[in-house]
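Some notes on the structure that comes next.
Every protein chain but one is kept in place in this view of the complex.
Moving on, here comes chain A:
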Amino acid sequence: MTDAALSTAAAATVAGPATGATPTGDPAGPDPLGLPPRRQAAGVAARDRLRRGVLALVALVLLCAVWEGYKAVGSPQGTRLWGAPVLPRTTDAAMPHVWSVLAELGRPELSLRDDRTVGESVLRGMWFSLRVALAGFGVGVGVGVLLAVAMARLRVLERGLLPYVIASQTIPLVALAPLVAGWGGRLHLGGLAWQRWMSVALIAAYLAFFPVAVGMLRGLQAPAAESVELMRSYAASWWQTLIRLRLPASVPYLMPALRLAAASAVIGTVVAEISTGTRGGVGRLIIDYSMSASSDATRLYDAVLGAAAIGLVMAAAVALLEAAVGRRWGRHA
């Protein structure tokens, strides 16, 4: 059996029933004509992207308007229902104006070291955290994919490992973080001493691998029985079936899993930075700024916005990847 023949066969199976039931919820559905007119699709996609961008901006403006609106009409003491707070206070300390939060970005961070503004500091923190989150994301995705392939290969592994993969996510981060942080100074990777940022990245990876492992496994098992049997009738090896049939079929499952993993990696990074006190990232800035939040919370909001922005950057990177992969597979993402 030649490679080319296998390719054709696999393409047929992938375009067949396997992709019909993808979890991505593609609004257009499978193209009834089989081959989408590329150029037109590109134009539609561009317009669609523009619309989405505008909508996101409108949502942001609306959010700010709601914030300021509530601040204007809400009770400064907050609203309580039977003693339990249901609506927050509207004082400047609790809910600073949107413009004060933005203005704070331009102020010097410390009066002694007038070389750096709060905005610069947050940007530097974002750059640090983004790289750590990316490292964690990369390791997490790698481990997740390998685990999924191993579990798809051996039923025994799936039975044995999957419960532990799920249980791994119930261990609280606060229990894990000091343990991993403690590796500093003990572990050496071929002359390279274990650094604290690696502990942080590892915790991010620990959160990120889970959706990938579970989603990918589901994807690898997605091809219909007849597709697998077709491959078997060609006497395709397990490895060939994996490359030609199972991996392509898993892509629609992998992409949403990657998006979840990206978000988890950012959360893991920020929380682990706080927990282990790792210097340089946004998580550390959040704790640093919260210590002076009694008098002025605007900085704290700046750092929190920075953390959210990292999440957006990661999500955008995954979306780009998705678009690229989607084009390759002849699907309009």
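Going forward, a residue touches a chain if its C-beta (ideal position, glycine included) is under 8 Å from a C-beta of that chain, and two chains touch if they have at least 3 such contacts; residues count from 1.
Everything that follows uses one rule, which is that contacts and distances are computed from a predicted model.
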| field | Per UniProt record, name of the chain withheld from view ["Predicted phosphoesterase", "Cation acetate symporter", "Dipeptide/oligopeptide/nickel ABC transporter ATP-binding protein" or "Thiamine pyrimidine synthase"] | value | "Thiamine pyrimidine synthase"
| query | Pick from A:A177, A:L202, A:M216 or A:V304: which residue touches the chain that isn't shown? | reply | A:A177
| query | Which listed residue (A:G74, A:G119 or A:G142) would be found touching the missing chain in the intact complex? | reply | A:G142
| query | So which of A:L102, A:L260 or A:A293 would be touching the chain we can't see? | reply | A:A293
| remark: Residue positions on chain A contacting the omitted chain are 3, 7, 77, 89, 91, 93-94, 109-113, 121, 128, 131-132, 134-135, 137-139, 141-142, 174, 177-178, 181-182, 184-186, 195-197, 201, 243-244, 247-248, 274-280, 284-285, 287-296, 321, 325, 328-329
